[in-house]
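Encoded as C-alpha cells, the structure appears first; notes follow it.
One chain of protein is taken out of this complex; the other chains stay put.
Letters A, B and C name the chains as they come in the text, with residue numbers starting at 1 for each one.
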Amino acid sequence: MTCPSFADKPQEACGVCALYAPGCDVARLSFFALYALQHRGQESAGIATCDGRVAYIHKGLGLVSHVFNEDNLHHLQGQLAIGHTRYSTTGAVRLPNAQPYLIETALGPLGIAHNGNLTNTPALRRDLLQRGVGLGSSSDSEVITQMLAGAPGQTWEERIAAFMQQAHGAYSLTILTRQAVYAVRDPWGFRPLCLGTLNGDGLVAASESSALGTIGATFVREIKPGEIARLDAAGLTTWQAMPAAQPALCSFEYIYFARPDSVLEGRSVHRVRRLLGARLAQEHPATADMVIGVPDSATAHAIGYAHESSIPFGEGLIKNRYIGRTFIQPDDRLRRLGVAIKFNPLPDLQGKRIVLVDDSIVRGTTSGPIVALLRLAGASQVHMRVASPPIRHPCFMGVDMATREELIAARLDVEQIAQHIGVDSLGYLSQQGLEDIIGPEQDNHCRACFSGHYPVPVAIGAAKDMFESS
Amino acid sequence: MTCPSFADKPQEACGVCALYAPGCDVARLSFFALYALQHRGQESAGIATCDGRVAYIHKGLGLVSHVFNEDNLHHLQGQLAIGHTRYSTTGAVRLPNAQPYLIETALGPLGIAHNGNLTNTPALRRDLLQRGVGLGSSSDSEVITQMLAGAPGQTWEERIAAFMQQAHGAYSLTILTRQAVYAVRDPWGFRPLCLGTLNGDGLVAASESSALGTIGATFVREIKPGEIARLDAAGLTTWQAMPAAQPALCSFEYIYFARPDSVLEGRSVHRVRRLLGARLAQEHPATADMVIGVPDSATAHAIGYAHESSIPFGEGLIKNRYIGRTFIQPDDRLRRLGVAIKFNPLPDLQGKRIVLVDDSIVRGTTSGPIVALLRLAGASQVHMRVASPPIRHPCFMGVDMATREELIAARLDVEQIAQHIGVDSLGYLSQQGLEDIIGPEQDNHCRACFSGHYPVPVAIGAAKDMFESS
Amino acid sequence: MTCPSFADKPQEACGVCALYAPGCDVARLSFFALYALQHRGQESAGIATCDGRVAYIHKGLGLVSHVFNEDNLHHLQGQLAIGHTRYSTTGAVRLPNAQPYLIETALGPLGIAHNGNLTNTPALRRDLLQRGVGLGSSSDSEVITQMLAGAPGQTWEERIAAFMQQAHGAYSLTILTRQAVYAVRDPWGFRPLCLGTLNGDGLVAASESSALGTIGATFVREIKPGEIARLDAAGLTTWQAMPAAQPALCSFEYIYFARPDSVLEGRSVHRVRRLLGARLAQEHPATADMVIGVPDSATAHAIGYAHESSIPFGEGLIKNRYIGRTFIQPDDRLRRLGVAIKFNPLPDLQGKRIVLVDDSIVRGTTSGPIVALLRLAGASQVHMRVASPPIRHPCFMGVDMATREELIAARLDVEQIAQHIGVDSLGYLSQQGLEDIIGPEQDNHCRACFSGHYPVPVAIGAAKDMFESS
Partner (left out) sequence: MTCPSFADKPQEACGVCALYAPGCDVARLSFFALYALQHRGQESAGIATCDGRVAYIHKGLGLVSHVFNEDNLHHLQGQLAIGHTRYSTTGAVRLPNAQPYLIETALGPLGIAHNGNLTNTPALRRDLLQRGVGLGSSSDSEVITQMLAGAPGQTWEERIAAFMQQAHGAYSLTILTRQAVYAVRDPWGFRPLCLGTLNGDGLVAASESSALGTIGATFVREIKPGEIARLDAAGLTTWQAMPAAQPALCSFEYIYFARPDSVLEGRSVHRVRRLLGARLAQEHPATADMVIGVPDSATAHAIGYAHESSIPFGEGLIKNRYIGRTFIQPDDRLRRLGVAIKFNPLPDLQGKRIVLVDDSIVRGTTSGPIVALLRLAGASQVHMRVASPPIRHPCFMGVDMATREELIAARLDVEQIAQHIGVDSLGYLSQQGLEDIIGPEQDNHCRACFSGHYPVPVAIGAAKDMFESS
C-alpha cells in the first residue's frame, strides 16, 4: 500500500472484477469494486460493459477516482461488466497498455482483464504471428485476447478451455462477452480470485474478498485453480476446465499485497500478518522498549510481534500522506537526511531500544535510511525484524520485484545485510516459520522468491520489444 | 481549407507521407511534410519511424503543430518514416483512431497510414474475424493492417499484392517495414500520391506535391493507379502490382481538396481552378459590378471568372481567421444574423450587383446566410455561380459529403435551389464544362457525386459497430 | 491578422467592448463581440458582468472560443458587461495579465478593460505607491484600476474625469460599475472606440464597428477624443470630459490593425486600403505581369494597386491556415528554404514579372524569404511595393513594433533595404501619399512611427519590473 516511486516492495500487477448485475448500475458497482482494489495498481483503470448487444469501454491513466466521472460512467450501459486496475510491470505508463482490452471477434465483442503474467509468452506470440495476427503491443494480455479470438471452438467455453491448454504461468482473468462474464483462474492459482452474490440475482467475481464487501456483495467462495466461472442470466455456473496443478498461491498476497480485511483460503489476511509477527517474535526475540512497524504495511506484523513479545507497541515513524509524485530531488544537504521526506521519526524515541518490524526487504534501499532516522531521533538500539524470509530469486509470475542482482539477499548474507543497513540485530522469519503459518510449500503456495523452486518452468529473459511508442 | 464544424464542404479523409532519408532527421522532415498536408485533416497526426531494427511511433489528437514537440520527435529514430494527418469520416475524434497504426508481425514491425475508404470493408472484416483475428476498432485501416499481417507470402511485396487483390475502393497507403517504406495506390487512383527525391539519396512519397516543396524535395512523378513504390537503400523501385483499372482520381481534389500550389496529373491545381472559373463565366455570364469569391477556397475560381468576364474582382466577404472550435451557440437574435460570425461583408457593397463564386454546394446551408449578408450590406443583386456541377450522389470512397437526403441538389432543381438560397440567378458549372477542363469521365476521374456512376460497386449501409468507447 | 510568432507586423494591444443590454444574455453578446475583435489580440480573453448588485468575471488564456463555454458564460449574470481580448506587449503570456480587472472599491465593484498604453506610467505608479497602494503587477491597466479606486469624487463620473486629468497616452477604456458601463477615449483618440444601439433599449461600445455588426447592433458614431459615454438604464449619455487634444488616431488602424469591414472616421477601412494601393501604384509604377499581395493582410492594397495599374491581380502565395504555434524548428536544410513553412508559391509564376504588395515592413525579416520563394518558383522579376511609409521610430502608445534598432528602415535607406531583401525594385508609399489618403498629420492621425513627431511627450525606457512570476 505504498507509493511505487519510493517503496522497496514487490509490486502487484493488477486487480480485476466481473459483474452480472441486472437492474443495477453495473458500471457504478464496478467503479466501487475497483476503488476497493486500488491498492493492487494505481497506474490505470478501466471498465467494459455489455448490454447483450453492444459493448462499451472507458479506461484511462491514473487512479480509479481520477479516470471515471458521471459522464463516462453513464456511457457504460448493460448488465455485464469487467473492470481492471493496473500496476505496470514493464516500466512505461501508457494508455495503450491500460485494460480491459475490448475487441470484436467472430463470436461478438470480447473484453479481457488480466492479473498475472504468462511464462510462455514468447512462444505464444510466435504462434500468433505465424498465424498471421499482427500484435499492437508487447503485452501478454493482448496475446490472451487474440488467442481467445482465434481459439478453436464455437463457444467461449471451448475457447477459454483451449487457451488454458496452451498458456503457462499466472492468470486470473475476467472476460466479457455478449451474453456472459467469465472468471478464470490458472491451474496453479497464482493470483487470488473469488466469487460473490449481489442481493437478488446478481453475481460478482473479484481479485479480493474486500471488494465484495465494498459493493455490498456476499462472499461465496474462491475460484479454484483451473476453474472457470460463468456469471450470467442462468446464474453461477462453474466447472473445472483444467485439473488443478500443485496449488501455488503467491505467498506475498498474505505478506503484503492483499488488503488486510480480505480473506484468502478462509483466513483473514490481517490475522495471518499478526501471526507472522508473533512467529517472528518467537524466532527472533529482542530486548527492547518499543515495537514499531514501518508504516503502513507492517503495522499488523508489528502488533503481532508486540503482543507475542510483551514489548509495548508504539508509533515511531510518521508517514507523509500527501507525498504525491514529485520529480524534485533533494540537494546534497537534504540527501544526507535521506528518507526523511517520506518518513519522520517521533520525538519520543530518545534513549529507547526499538524493534523495527517490516514485512519484507527487496533491494534494501529504504531500510538503511529509516534506521538512520531512528538513530538521529535518539534511539539507542534498533533491532530489525522482517516478517518474511530473505528474497533471493526473481518472480516470473507477474510480481515486479527486481532483477536477481538487485535483490539484497541474493548478494549478502543476513549478517552483511545487518551491517549494510546499520542495525544492532536483524532477524528474518524462517521459511519454516512462514510455512507453519500459511501452510507448507508442498501444500499450496508459491514461495519461489524465497526458495528458488518455481512451480512452472521459467526462462530468463523476455521477448524483445519490436517497437516502442511515446 | 475551412473549419469542419462550420463548412458546407466535402471533407477529405487524410494526408499521408513516407520517407527514406538516411543521414537526415527523418522525423523532423516528416513533421514538416505533415504540416504541409494539414489542410487534408486536422483531427489527429502521427509519425512512425524505423531504424532497421526497432520501430517507434508517436501520435495524438489535434494539429500537427500541437501533437509534436522536440521531445517526442527526438524519440523517433531511424531513416525510414511514415506520417499521417487525419480527418475523421466517422464522427468521434478519438486517439485509438489516430494513425499510423503500428503492429508486430511475423515479418517484423508493420506501420500503416491510409487515405481513402474501402468499399468492401464488411466482407473483409468478416474474413478476418473468421480467421480468428480480433479487431480493436471499426476502422478500415485496422482491417488493412491485419490483412497485411496475415496475407499469404513471405515478403511484403507479395503480401501487399495479395491485399490489393482483395481490397476494393480507395486507398493511398504508406507502409513502414523494417527495411523499407512503401507507397501504394489503388488501381483506380482515387486519391493522389506522388514521389520525390531528397537531395542525395533520400526518397519521399506524399499525398500532394506541395508537401515535397515544403521539405525541399524534388517532385519526380505521381504513383500510378495499381502501382507499388518501394523506397529504401536500393533506391526507388516501382512496379505495377495490379493492372490499372479505369482511372478515377477524385474530381474534388481539383475543385477543393488539394492545395492550390499542388500539381496533379501535370496540372497546377490553382490554374485548373482559374480555368473552372473562366468556363463558368462562359456558361453562366452575368451583368454585374464585382466578382467575389467565398473565402478562402473559391478565390481562384472567382479570379478566373473575373478575368474571363472582365468584371472586376474584389473582396466582399471577410472571414474570421481566429474562429477556433466553439460550442457557444448564438441565441435567437444572433441566429437571425446567421453566418455573420464566420463571415462579414465589406461595407462598400452598397448598390452593387455581385457575382458570388463558390467552388461547390453540398447541403446548401451556408449559401443562403452568405447571400443574406451581402444583401444586408447593400448588394442590389446577387448572382451565384458554382464552379462544379450539382452534387446529387453520396461518396463511398472516403469523402465525407452528406447522406443523399442532405444533398440539396438531390432534392431540389437549380431553380428551387436559387429560390432557397435567395439569389437573383444561380448557375452551376456543367458536367461537360468540368470534363472539358479536367478531362472526360471515361478518361480518368471519379465524378460519381455528380453523375451517380460509381467506378466500383458500392453498398448502402455499413457494418454495425459492435462496441463503443468513450 | 497574422500569427504573432511569425509575423513581421506591428502588434495591436487589445480589443474592448461594453454593453448595457437589459433582457438579453449580455455575456453571450459580449462573447460574440469579442469574437469579432479577436484579430486585435489572441492571448487572453475575459468578460465581467454586473447584475446591479454583484459583479461576475471569467477570463483565461487563449482565443475567445477557447476561454468560454456554456458553463462559465452562464455564470456571468446581469445586464451590464465589459469584455477584453488581449495581445501582450510585454512578452510573457500569463493569466494575471488577462483583463478585465475587477476589484471592489468604496463605490462598489469596478471593472476595467483597457486598449492602449499610458506614457506616464512610471510617475503614476510612484504616486500610487506613495499613497500606500500595493501593486500586484507591472501592468498600466492595474494602475488605471487603482487610480480610479482612489480618485477624488463620490461618483464614477468625477473619478473618471480626475483620472483623465492625470493620465497621458493611449487609453480606450470600458468600465463596469454597479449601475452603468462607461466607454472612455483619451483626448488624442489614439485607439478607436465606437457606439451602437441594440434593438430596443440596448447600448454597446466597442473598439471597432465590425463588432457591432456581428452582434446585430446598429452603429451610432465614434466616441470623440476626450469623451466619456455612460450606458445604462437612462440610455446613452455622453459628455466631453477633457477638451480634445490634437486628434491622433493611430494610422496603422487603417493600414493593418482594423478589420477591413470596419468603418473609421466615416471611412471603410477596406476602401482606404484599396486607395493606399492605388496611390502606391501612382507613386511607384512597375512594368509587370501580375500583382500579388502578401496574404492575408495586403490583399486589399494589392487589389488597389492592380486596378490602378491595370496589371492583373493574381494569387501568388498560399498561406498555411493551420500553422498553430509550434516550437519545432527546421534544421539547416529546411532553414535554407526559409519561410516556406508558412507561405508556398503557386507553380504558375514561371517567367512572370511580379509586383509584390505588402502593407508594411517592420524588421524586414519576412520580406527577404518571401522574395526568395517567388524567385525559386520562377518569377523573373520581383518589384516590392509597400503601402505605408518606412517605419523609423518606435511606438510608445501601445503598439508592439520593435525597438528602434530592430526597425530596418531606421538603419537602412530604401536602396539598401531593396538589396537586403533581394528585390528588383522597392517603393514605399510616401508620407504625403498617406496623408492624402487618410488625412494630413496636422489634422487627425498619429504617424509618429513614420515621422518621429509624437503627439505626447514620451520617455525612452520604462519602469523596471520589481518582481516576476512564473
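As a working rule, a contact is a pair of C-beta atoms (placed from the backbone, for glycine too) under 8 Å apart; a residue touches a chain by one contact, two chains touch by 3 or more.
Computed from a prediction, not measured in an experiment: that's the story for all the values here.
Listed by label, the shown chains that the missing chain touches in the whole complex are A, C.
Residue-wise, the contact with the chain that is not shown comes from A:Thr299, picked out of A:Thr299, A:Ser367 or A:Ser388.
Residue C:Ala151 is the one among C:Ala81, C:Leu124, C:Ala151 or C:Ile311 that touches the chain missing from this view.
Summary of contacts with the chain left out: across C:Asn72, C:Gln179, C:Ser380 or C:Asn444, the touching residue is C:Asn72.
Only one of the listed residues, C:Pro109, C:Gly189, C:Pro247 or C:Pro345, touches the absent chain: C:Pro109. Contact between chain A and the unshown chain involves residues 1, 24-25, 28-29, 31-32, 35-36, 38-39, 42, 63-66, 68-70, 73, 199, 210, 213-216, 259-261, 263, 268, 270-271, 296, 299-300, 303, 307, 312-315, 318, 320-328, 330-331, 333-334, 336-337, 340-341, 344-348. If you put the missing chain back, the residues of chain C touching it would be 54-59, 71-72, 75-76, 95, 101-106, 108-110, 125, 129-136, 138, 145-146, 148-151, 465-470.
Just so it is clear, only the chains that are shown with their structure count from here on.
Viewed as a contact network, the protein chains form an open path, each link joining two chains that touch. For this pair, chain A with chain B, the centres built from the Cα atoms lie 49 Å apart. Here the spacing of chain B and chain C, counted between their Cα centres, is 36 Å. Not a single residue position of chain A touches two or more of the other chains.
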